[in-house]
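Just passing along the structure, written as structure tokens.
Chains shown are a subset, placed as in the full complex.
Going by the order they are written in, the chains are A and B; count residues from 1 in each one.
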Amino acid sequence: MNRIRILVIRPIVNVPEELQQKRLDHLRRLAFSGTEIEITSIEKGPVAIETEYNAALAVPGILRKARQAEKEGFDAIINSCAADPGLYACRQAVSIPVVGTGESSHLLAASLGRKYSIITVGKQGRIPRLYDNVIRNLNLESKVASIRGIGMSSVLELRENLNKAKKLFIEESKKAIIEDGADVIVPGCAYFSELVAELQKELEVPIIDPAGAALKMAETLVCLGLTHSKIAFPCPSYI
Amino acid sequence: MNRIRILVIRPIVNVPEELQQKRLDHLRRLAFSGTEIEITSIEKGPVAIETEYNAALAVPGILRKARQAEKEGFDAIINSCAADPGLYACRQAVSIPVVGTGESSHLLAASLGRKYSIITVGKQGRIPRLYDNVIRNLNLESKVASIRGIGMSSVLELRENLNKAKKLFIEESKKAIIEDGADVIVPGCAYFSELVAELQKELEVPIIDPAGAALKMAETLVCLGLTHSKIAFPCPSYI
């Protein structure tokens, strides 16, 4: 295989440089030897994505970055948010593969067990419903055992309290396994990606690394010469 | 009942003044006596909505108009496109009811028969899949007999050729009834709203007027004192 160039687009603004670098390092460790990864954020939009409202305001920025990436010769784009904001729009905007972090995680989870649970931010009765779309687009409703929140109400709170988040994540995952019948765990937020190795030590079922899942899907598509169907995701007539 | 003030937001740009007026007249004819209707378009965005890409670029403009409408004291907002672009984001942005043209049409169709078909622009094998979202959000998949295209490839072509479109619409509707088992017809584009009265004369099954369906849903919600669930559509923490 030749060199593969992948651009990771984080659909948020103001990502601290250190977190950006941490993600990049994480991905480079997981990449195949021929894969080159770059990472960027959008210029205008939300600081975090917890609602369809946040997602909607991120999409124009993602589309801009995606078109630019195609021009610059990238082989694939990763939409780096577990809610896959604007994924289909983005596939219409360009002809190279556009991989969703949520979609890739859910597909992998669907293969690894019989039922998976999504563990994410939010309190009981107030869990973000952003994943509905990811699940429905793939029709995976009956593979989902449950969606559980760790009791932190926002992504930024999570980002600032990773140790506490890990503990809560383990607790909710265990409940998902015993009470809801889950046998695979999918983090509902890309910020968990770098924690998966540690979380895995505490749990006997597979946990998906969202960022890693997306990376592998991107490598797979480029390597097999595949891109998203232009009948499913046609180029827009109007811009 | 008191006076009800409704704002219709067309999520496109460059709507000819005459079409804007035509829609307004149409809606006013259908409104209950206490209802006041205003109509507006977005300032930046697509000229028509045929793909998720078009829809995504329309949403920021819709959100802006919606927040403004709430401030100006409107009682309800109608998202005036059969694909309901950004409907959930919009419900998160404001606290007054935000009614979808697609959603209202499909719900009415679900009640009027056993299976409905959507007749829209597009050629066989190239039908816009924008309605997937509307259908799935309501879980109405098995109420849909078929989605058929009239063979015109774009909304603007439709807008310029209404007479031809009417003829093709009737033809496809008849096929939907005989071949697909439809017993109700839902136009997949709001531009058909003003034609429904004429189309109805040619067909023995009910045809939904998308603009009318949305208006009645808006009046219903305001009159019953209802708005969309703030647990389902929470106010965003980040803007």
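By our rule, a contact is a pair of C-beta atoms (placed from the backbone, for glycine too) under 8 Å apart; a residue touches a chain by one contact, two chains touch by 3 or more.
Computed from a prediction, not measured in an experiment: that's the story for all the values here.
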- Message: With 2 identical chains placed here, how many copies of the sequence make up the full complex in this file?
- Response: 6
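Everything below uses one rule, namely that only the chains that are shown with their structure count from here on.
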- Query: How much rotation, in degrees rounded to the nearest 5, is required to superimpose chain A onto chain B on the basis of Cα coordinates?
  - Reply: 180
- chain A and chain B: spacing of chain centres that average the CA atoms, whole Å: 31
- Item | Residues on chain B engaged by chain A in the complex (per definition of touch) | 46-48, 50-57, 59-60, 63, 86, 88-89, 92-93, 125-126, 129, 133, 136, 153-154, 231-234, 236-239
